[in-house]
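Supplied in structure tokens, the structure appears directly below.
For this view, one protein chain was removed and the others were kept in their places.
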Amino acid sequence: MNWGLLQEGNNSSNASAGAANGSANASAAGGGEVQTLPDTLGSLLGLGQMGPLETFAMAVIASGAVATFLLTLVAVSGIWGKRKITAAFTDRIAVNRIGPFGLLIIVADAVRLLSKELVIPDGVDRPAFDIAPVIMVSSALLGFAVIPMGNGIQIADPETGLAYVFAVSSIASLGLVTAGYASNNKFSFLGGLRAVAQNIAYEIPLVVTAASVVIFAGSLQMSTIVEQQAQTLVTLGGLDIPSWYAFVNPFAFVLFMAANLAEVGRNPFDVPEAPTEIVAGWQTEYSSVYFVLCYLSEFIHIFLGGAIIATIFLGGPAGPVLPGFLWFVIKILAVYLFTQWARSAVPRVRIDQLIEIGWKGMLVLSFANLLLTAIIVGVIA
Amino acid sequence: MSLERPEPSTHDQVGVTERGLDYEAIDDLLGDLVIGRESHLNAEGFVVRPERVAEALDRLKQQAGFDHLSCVTAQEYDDRFESIYHLKKYADPTQEVSVVVPTSHDDPHSQSGNAVFRTADWHEREAYDLMGITYDDHPDLRRILLPETWQGHPMRKDYDKEQPQVVTFREHANPLQEDHRAGGGEGDTMFVNIGPHHPATHGVLHLKTVLDGETVADVEPDIGYLHRCEEQMCQQGTYRHQIMPYPDRWDYISAGILNEWAYARTAEDLADIEVPEYAQIIRTMSAEMCRIASHMLAVGTFALDVYGDFTAIFMYSTRDREIVQNLLEDLTGQRLMFNYLRLGGVAWDLPEPREEYFEKVRDFLDDLPAKLEEYHDLITGNEIFQLRCVNTGVLDPEMAKSYGTTGPVARGSGIDYDLRRDDPYGYYPELDWDVITEDGCDNYSRVLVRMKEVEESAKIIEQCVDLLEDWPEEEREIQANVPRTLKPDNDTEVYRAVEGAKGELGIYIRADGTDKPARFKIRSPCYSNLQALPEMSNGEYIPDMIASLGSLDIVLGEVDR
């Protein structure tokens, strides 16, 4: 076994290592081509053939590691990065007092938010009020289970990976409506209704656009989709341009980016929160820890959106020189940066316009895209 | 010259002659309605019986063309209460007339003018609130500035200040609860309190909103949270010095000098003070700086309402406003509460070294076009912005006039009305600039008017700077010779207005022979403009209502006074 490959290898070398290991999880992961993180951990610990118990334990450890990393990423980019980015767009300086580059504001803010009083308003519908933030956070975190993050970091690789991601991330809508309904606040209620209307309207174009990628790749499995994009599309002056689906089908990419903005509720589609209209939408009544959870869920959803985009359009963790994992993070952050950029300059659409754009525009375009892709793939293949 | 009015449209109206307004003709028009005449410094006042107010106003509006009810002033004499309706024409605001309605002291009743002018609604409610005059036929005579539970009418002479005010909390009922106007039993409405603590109300404004789904079925602004008794404070200050610091605090969004000018103009007319030309130019220049600063903030906050809280536009406009404020600070010594104007002039000459100051102003003016270009890229050129703002919050010109809207709100509805040109004061008539109008009548037009007005103000400042630079040193007279104590004659009354940042800012003063005004009434443009909000928003979506509110550009300090 060549463990060295795990650190610096790419997916294909992991795949061979995984095959050599004969992972217990391999059959579940489909085809046994990819070694997932729990397998890797298991072999690192010398467990050899893992039984269900060991697999479970390793999966928990792996998930813990991934989730911790994500939360750290949220802390850095959500508390510190967001301020710095917004400040850059608005010609300000932003946090720079505590720690180097003001980075310790993350600690200060976390302490501040957690030490605030948890206000539970009168007449809220418990436990729905308490469950809602947890649902939202977990739905976003669950999605990361099947995302290949490069360097073998992937918790599971089921055959239906893409379908699974969309399935779990849309559970968030349930959280939103629960939060809106349970808060016993009219603004929350409006926000919850808006969120559901929006998520339904944009989920369909999102999934349909992703389906066009599935047609190209011929698989719902994340690792296969990533692998397919490693092929060379054209060679320009000695430089191999990989066949990332963003290059193959830029139209689908743009469509997906737009639908994703709506899915994560960012400008121009941030109507569910719309601070100037309905205060803070569904999260109006949440304070302290619950607010932190809401905040986290928003950011993790943005990152999940970024991760999906990176995986199905930008070749996953692929990239020159740097390790794949870093590339993956860079791609996620680029998508995140894009959402912040759009916030700085794009107005919010009205709720009726939003629904209209979703059902009359995006849906039609995404189906057209799907049809065209199917025809093209059918003709070529 | 650009300042000439496009069309003199008042010719066929009663009382209009070549030499000005013929009050005898108006007297004849009103005929038996008139029971007496009064002479105010700005216009003749016709005393009308309290039960025939609407008729008199209607005749003046329909036949004599007085289509602008600028203000309603209520006041108390020893033997009577009095309401004064200050009427003007949108076509020519120098043609003014006052309708004076005395009522008995024991049981003050008078007819409402609401049937003729919608704007009378709020003005009469204020009069009722503070002075306790009851207006018959008024559709909704409630308190407006003070809480509904308030005891007594605080501007009355016999008002007991020591009286305890127990304010009980009462839940707001949904006025449309039984209304299923959306059809069938499905259209249940929901009552929402937008404000007084809400991100988009631009201060402590409370909108009692009834929603039908996402649509606004009914909205009623509830004001008074920022009522600071400005009128009474001014009544307790001496004309010469003590009143001037307060106008800064009405429209406190950097429009201070414009507000001060309203008081200065009124008091100077009252006391017959001539302002030196040099001081007029400085006033004009600094007032236009205030207008730029105020419009910058208006555009920036409007962007906040439409774009969301993370828009860069707000910070960009703040940054540019900051430059104007630095210029004003150099000139006046403060960034917001200028207290720069004095009766008969200004407090200070330009800061030394003058060249440096001119340089700074010119730098700002030179950079302005590029910055405005940037705003246009960010705001007016944006398709989503157009989608949001074109044809929303429509206020048609007839309604705009009836509600007495002025300033950018009226000009955004295509009403060519700007007191700087139509009722000239200061140095404006000598300068070359244009009045901006847009006839879209929607949120987009109002924003566009403000952005274009910034360019016009820049033009004015530029000309003022040129004039000031060439002004001979020995003739730099910044103040007229004004007595230390001003005591205008007893019973002199005057109503004068200037073009503030938000519109016509008028002040009515009645002197009683002492060094303090007997009645000081502020006609706030925001007050009248805000009244038109339901007209613009009913039937539209919540976001459009918020945008309309933003496009009205109200400052609650001026609404509530």
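For reference, chains read A and B in written order, and residue numbers begin at 1 within each chain.
Basically, a contact is a pair of C-beta atoms (placed from the backbone, for glycine too) under 8 Å apart; a residue touches a chain by one contact, two chains touch by 3 or more.
In the analysis below, contacts and distances are computed from a predicted model.
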item: Chain left out of the displayed complex - its UniProt protein name, from "NuoI/complex I 23 kDa subunit family protein", "Branched-chain amino acid ABC transporter permease", "Homoserine dehydrogenase" or "Tetrahydromethanopterin S-methyltransferase subunit E"; value: "NuoI/complex I 23 kDa subunit family protein"
item: Candidate in contact with the missing chain, chosen from A:63, A:90 or A:139; value: A:90
item: Candidate in contact with the missing chain, chosen from B:378, B:394, B:415 or B:507; value: B:378
item: Omitted-chain contact residue, chosen from B:334, B:391 or B:538; value: B:334
item: Touching residue (missing chain; options B:49, B:80, B:156 or B:241); value: B:241
item: Missing-chain contacts mapped onto chain A; value: 85, 87-93, 96, 341-342, 344-346
item: Touch list for chain B against the chain that is not drawn; value: 237, 241-246, 249, 312, 316, 319, 322, 326, 329-334, 337, 339, 342, 344, 347-349, 351-352, 374, 377-379, 381-386, 478-487, 515
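As a convention for this text, only the chains that are shown with their structure count from here on.
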item: Centroid spacing, where centroids are CA-atom means, of chain A and chain B in whole angstrom; value: 51
item: Residues of chain A that touch chain B when the two form their complex; value: 86, 89-92, 186-187, 190, 267-268, 270-271, 274-279, 340, 343-353
item: Residues of chain B touching chain A in the complex; value: 190, 192, 198-200, 211, 214, 304-312, 314-316, 319, 378, 382, 384-385, 387-388, 541-544, 546
